[in-house]
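In this view, the complex is presented without one of its protein chains, the others remaining in place.
Here the chain labels run A, B and C in written order, and each chain numbers its own residues starting at 1.
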Amino acid sequence: MTLDVEQIRKDFPILERETRPGVRVTYLDSTATSQKPVQVIEAMNDYYRRSNANIHRGVHTLAEEATSMYEGAREKIAKFINAASSREVIYTRNTTESINLVAYAWARAKLKTGDLVILTEMEHHSNLVPWHMLQMERGIELDFIPVTEEGLLDLETYKSLLDRRPKLISFTHMSNVLGTVNPAAEIIRLGHDAGAVVLVDGAQSVPHLKVDVQALDADFYAFSAHKMCGPTGIGVLYGKSTLLESMPPFLGGGDMIKEVKLRSFRPNTLPHKFEAGTPAIAEAVGFGVAVDYLSAVGMERIAAHEHEIIEYALDRLEEIPGVKLFGPSADKKGGVAAFTLEGVHPHDVAQILDRDGIAVRAGHHCAQPLHEKFGIPATSRASFYLYNTMQEVDLLVNGIYKVKEMFG
Amino acid sequence: MTLDVEQIRKDFPILERETRPGVRVTYLDSTATSQKPVQVIEAMNDYYRRSNANIHRGVHTLAEEATSMYEGAREKIAKFINAASSREVIYTRNTTESINLVAYAWARAKLKTGDLVILTEMEHHSNLVPWHMLQMERGIELDFIPVTEEGLLDLETYKSLLDRRPKLISFTHMSNVLGTVNPAAEIIRLGHDAGAVVLVDGAQSVPHLKVDVQALDADFYAFSAHKMCGPTGIGVLYGKSTLLESMPPFLGGGDMIKEVKLRSFRPNTLPHKFEAGTPAIAEAVGFGVAVDYLSAVGMERIAAHEHEIIEYALDRLEEIPGVKLFGPSADKKGGVAAFTLEGVHPHDVAQILDRDGIAVRAGHHCAQPLHEKFGIPATSRASFYLYNTMQEVDLLVNGIYKVKEMFG
Amino acid sequence: MDDLYREIIIEHYKNPSHRGKLDPHDISFADNNPLCGDHIQIDLRVGTDGLITDARFDGHGCAISQASADLLIESIIGKPLEEVKKLNKESILEMLGIDLGPVRLKCALLSLKVLKAGVYGLGEASDDLVE
Partner (left out) sequence: MDDLYREIIIEHYKNPSHRGKLDPHDISFADNNPLCGDHIQIDLRVGTDGLITDARFDGHGCAISQASADLLIESIIGKPLEEVKKLNKESILEMLGIDLGPVRLKCALLSLKVLKAGVYGLGEASDDLVE
């Protein structure tokens, strides 16, 4: 059964927004951040109106309610990605902090000068800069799985890089520019065979695909709520409990401790060991409801819907003279279409589309090295989610024709 | 003019909450986290329903709106604490992360083995554990300004500690247990005279007092939105721009960069250099409105109101046989009353009060060393904010008499 | 469930029937809950047939931790040591006859944790023992 998109759209109040009088928004920027269903918005609203309190150490009713809502959300998220236990789900601010947590608490404890970390050429800055920083500080080595012209990872080169016994492989499950869905299970298996720990940047995959961290056998898996119908301000680092237990804490403070003396402390057990200070409580509550929402719609159905749209979008965009698309064909990617239009800068494309309410992103999308690889400073990017329609693809295509006309 | 508390209470929907049928909540736990006025709740609700988008790199209308709301809130917060520029206001998750940011990005870059950091015996775990971690990692030395029986900092000992040329002084502006308001300006001046950098934990002061970071001459100042009518998931590190500019970045990723190559990056300018990844956007919007709200009521009036309440509360509590109060007299402290009741554990006190809807906290309040100093494992703590009334103090006192009766 | 401080709790807190130490004993274990300072020590005597012949608890803390220790000790005297291993969260909540939030649950389960760590001969008491 396919998605009832019209029904779903009713859950997203912002889709009725007019960005100028009479012009309703056509939101094609879900890869940057998704919109939120009213269920998620109302859950947080309700939390603040009925249950708000600080968690964990409170005995009173509100504190107990808040604690069980906060921890209940963690259980839901653990189930959503099929973690073995909710102890393996660490709340962070976003994917970026999740990756930095691994860079600070795992890598700084385990990696020495000369140790090799393998990344890919299609990484988001969030999976590059933490490793640049560690390279400067610690003298680790970095190498990269190349991206082919088609926009796929070159697995043959990966295999030869593995001969150098890397300590860590860190790669994105799905590219936020090319849309490429990488063969995560295979990359992880090969990495493990070579004795490496594997971190997956799941910022784009968890929102759009059914992800099973145990089936993938990922050691660490990072994602953000705001890209998957949840609020800003909260993300997750999933980690295998054996790994998380072997790590020193990251941030120090309230809640991450079992006991504090004037001159020493004992860290708390998982997952609290990595959550210092008052966490994003309302946001966790909203995140839990986002996961409920996505589960109720069904991740397979969402993926299938996006597949239909991207297939249509690539077909239609390809027809436009001067449009150049980046990334593989629809069968190998998620709902992301990055393109250039000959003679018009992506910023101008985006801004002119915006006059018709069409929201696409323009720039390097936090993947400058990938753009450099393709010899361009920027692209325009339209991205699709469960609430997008075929008609919105048509609006985009018409909009691009208008741009061409203006600059013609 | 005094506060119109009944009017203010109408802004806080949760105060109508019944924790059991017919029992309305008496919320005396604002030191843990404050309640939120409807203005703040609605601002975030509205943000998600009308303007939600990712910030900074977006050209479309929603992205521009979201960016200017996010940055507009920063301006408001900068004004609220009288920062010289909004570039000095770094968004973090909470006070805890703010302090850790200084410990990671400033202290790890500047402190060597044997360097002295001065804390106090009344610190929250968030201002202890980050330094414990640095001590283990780097071999810095820690020493502590003692707390007197009365609950004040012993400034004579502080002065003699300064002879040892500390590199950093880090102390709480207001104790979350004793309520003590420390003489921050003097502590900072003396610290500067000795050549130290000074970090102030403002988690309890910014919500309750008028704070002027320039008048105080603080180098770093940390606080959390959730304790000052704002949402969870966002806090601030204020830092003097010269200091912030001299520091390496903390977390690496999107937004904190100017340019990224495959193997290197250039950090962004302030404040973005310290904000990696998609930030807590809706939360910043809510934080800005919280600051508007507090400013409209007036921080001086809030402080005066709390002073009146704590004076009355201490008087009434003192009368109860078996109650022992901790901390100085009302003129030297904010609206926090920590106490023990002879023969009854604080957890039992809190739980029995909760049956009448009275929410107080029981435990060590993340200040275990301070409790150890006073020879007790835990206290019960009632704390007051702008929405609390004298009648609520009476409810508390009656509740404590009930507890005594049960255990009598 | 409403009357969280059922008389039974206050009663066992104020007038425990099994408070004290056993000397000599076959098993002894102690632990505390750093969050609230509750402390419990439990001493056991075990017969050659594996039955618990006598037991005492000592310590200090909130009414719930102390009352549940007293109730727990009362319930195991005369029972086979092996049966102790089967006790869990529900056993304790049943004895107390109340529902507890996560924070107070820790108080209620401290004595069981101590008891099981002693019976299993562990070096440290872990929360997993009382899940």
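The rule is short, and it goes like this: a contact is a pair of C-beta atoms (placed from the backbone, for glycine too) under 8 Å apart; a residue touches a chain by one contact, two chains touch by 3 or more.
Owing to the predicted nature of the structure, the values given are computational and were not obtained by experimental measurement.
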| Out of all the chains shown, which come into contact with the hidden one? | A, B
| request: Out of B:Val25, B:Met44 or B:Val59, point to the residue that touches the absent chain in the complete complex. | output: B:Val59
| said: Touch as defined at the start, partner being the missing chain; which of B:Thr269, B:Ser295, B:Ser329 or B:Asn398 qualifies? | reply: B:Thr269
| Residue of A:Ala73, A:Val117, A:Ala313 or A:Ala362 touching the missing chain in the full complex | A:Ala362
| task | Identify the residue among B:Glu259, B:Asp315 or B:Glu342 that touches the chain left out of the display. | result | B:Glu259
| task | For chain B, enumerate the residues touching the unshown chain of the complex. | result | 56-59, 63-64, 67-68, 71, 258-259, 269
| query | Where does chain A touch the missing chain, residue by residue? | reply | 20, 344-348, 351-352, 355, 362-364, 368, 376-378, 406-407
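Criterion: only the chains that are shown with their structure count from here on.
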| message | By Cα centroids, which chain is closest to the centre of the whole protein? | response | B
| field | Distance between the centres, which are taken as Cα means, of chain B and chain A, whole angstrom | value | 31
| note | Residue numbers in chain C touching two or more further chains are 34-35, 103-104
| field | Junction residues of chain A, two or more chains touched | value | 57-59, 63, 259
